[in-house]
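After this line comes chain A, so read on.
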Amino acid sequence: MSGEFLILFFIVAVVLVGGAIIFSNYAAPTSENAVKHDPYECGIPTKGLTWLQFNVGYYLFAIIFLVFDVEIVFVFPWAVVMKDLGMSAFIEIVIFFFVLVLGLMYAWKKKALVWE
Partner candidate 1 sequence: MLNAGIPMEAFLVVSTLMFFAGVYGFLTRRNLITILMSVELILNSVNINFLVFNRFLYPDKLQGHFFSLFIIAIAAAEAAVAIAIIINIYRHFNTINVEDVDKMRY
Partner candidate 2 sequence: MTNQELKDSILKIEPTAVLEEGKQYLNLTVASDKWHSLAQQLKENKDLAFDYLFNLTGVDYGDTLGVVYHLESTTFHHVMVVRVSADRQNPQIPTICDIWRTAEFHEREAFDFFGIKFTNHPDLRRIFLDEEWKGYPLRKDYDSSLNQSY
Partner candidate 3 sequence: MREIINYFKSIFFALKSLWTGMKVTGSYFFRPWTIITQQYPENRKTLKMFERTKGELVMPHNDKNEHQCTACGICQMNCPNGTIAITSLSIETPDGKKKKALDKYIYNLGMCTFCGLCVKVCPSDAIVFSNKFEHAVFNKNKLVKTLNKEGSTLKKGVE
């Protein structure tokens, strides 16, 4: 089977979820009361904004992740031909990794990998 089927699976999944939700919306019993649609906070009315501010912690990881994600993407073509190209490919990847590991070391030293 070929690529057309991707779109098929996409549609099937959408139909599955959508169908179930629509069905459930009509079939399930409902009731209304004043607090039903309030956010849940252990049974206490929420005070203030339902918003948490985050410090550097999370997004720094997201940034470093992106960098390494690019790296993986570039390594995949290399991985495929590694067997065929042999030495030259090996040297190229060693250099490639070396530079990246420098970055990782830098992040490590700068405590960017310490979650706070």
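As a working rule, contacts are C-beta pairs under 8 Å (C-beta built on N, C-alpha and C of every residue); 3 or more make two chains touch, one makes a residue touch a chain; residues count from 1.
Basis for inclusion: all candidates are chains of the complex that A comes from, given by their letters.
Quick caveat, the model's predicted, so the values are computed rather than measured.
Visitor: Among 1, 2 or 3, all from the same complex, single out the one that touches chain A.
Guide: Per the touch definition, chain A is in contact with 1.
Visitor: Using the touch rule from the top, collect the residues of chain A that touch candidate 1 in their complex.
Guide: Residues 3-4, 59, 62-63, 66-67, 69-70, 73-74.
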